[in-house]
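Contents: one structure, followed by commentary.
Here the complex is missing one protein chain, while the rest keep their positions.
Our next item is chain A:
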Amino acid sequence: MRLHIVTGKGGTGKTTVAAALALALAAGGGRVLLVEVEGRQGVASLLGLPPLSAEERPVASAPGGGRVLALAADAEAALLEYLEMFYGIRRAGQALTRLGAVDFATSIAPGLRDVLLTGKATEAVGRREGGRRRGEGPFHYDAVVMDAPPTGRIGRFLNVTSEVAGLARVGPVRGHADKVTEALRSERTLVHFVSLLEEMPAQETRDGVAEIAALGLNPGAVVVNMARPPLLPEADLSSAAEGRLDREELAAGLEAAGLEDPAGLAASLAGEVDAHARRVLMERRIRSELEELGRPLLDLPLVADGVDLAALEGLARHLADQGVRR
């Protein structure tokens, strides 16, 4: 079992890719947990389900009897679980909730929230059949996929030990943080980056990969999302990008296709063609910069009419075709 952490610039498709990855990993009879950590209910809205809770529940099935379960990790629930586990206190936990103490503690100590949320994912990774935390039995999940915070916050989010260092130099929270860190740094955890072939997401991906590596974590794949195939023939790309596409030939083509006013139409379409060519060349440059990171690149196409479950299954197949499996 592995933990797959999916980050990327805001809006690039982290939630979508995390869900597609979970489906791809579940294919052929796997059991995969999808964890959301930002309290935004992105997974539920993507799958058209009622809001997720801190309890895992089945959300999708994959070909070959695979199952995807999901939960929305919640700092309060995780803290109460944790207190009960380590101190066996229930009553104080309830009083804490009543007083808004968990909100309070996680507000004044954001690192605490982070360690509780990541801890939930690492706990699921290590869980054995029958709910035991240790032992020899088979693992409960084949993989855990986390829809993580964006690149701007991912380093801080995953750097849990140093985040809580200021809070507790010794003691149970520190011990918990150390264990979570160990799990995050092990080769069982990979941090994947979702990027678009655009300047800013690619820049954030490059910065993010460096940051993750510097923290001693393992960068995984770079997912190039919403990729569009070039429409223009190779031979015309560079001339169109420079605005030198042969307009007469374009008009001749439009005429051959039986369209009215081919010359006017050609003039009016030429701008679109030039812009497309410039974009394709820019995308190629950005792709080669991403390749230089030395991480595997995985491509996901732009889905035309919004992403629904069927589209997600399609994206999962794209991942599988590129070698993604348990």
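As a working rule, contacts are C-beta pairs under 8 Å (C-beta built on N, C-alpha and C of every residue); 3 or more make two chains touch, one makes a residue touch a chain; residues count from 1.
Keep this in mind: contacts and distances are computed from a predicted model.
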Omitted chain (choose from "ABC transporter permease", "Sarcosine oxidase subunit alpha family protein", "Anion-transporting ArsA/GET3 family ATPase" or "Xanthine dehydrogenase, molybdenum binding subunit apoprotein") - UniProt protein name: "Anion-transporting ArsA/GET3 family ATPase"
Of A:60, A:158, A:173 or A:221, the one touching the omitted chain in the full complex: A:173
Sole contact to the chain not displayed, among A:207, A:242 or A:261: A:261
Among A:81, A:236, A:289 or A:313, the residue in touch with the chain that has been omitted: A:236
Residue among A:85, A:200 or A:213 that touches the chain left out of view: A:200
Where the missing chain touches chain A, by residue: 10-11, 40, 79, 83, 87, 89, 91-93, 95-96, 99-101, 104-105, 107-110, 112, 166-169, 171-173, 199-200, 231-233, 236, 240, 245-246, 249-250, 252-254, 256-261, 264-273, 275-276, 278, 304-306
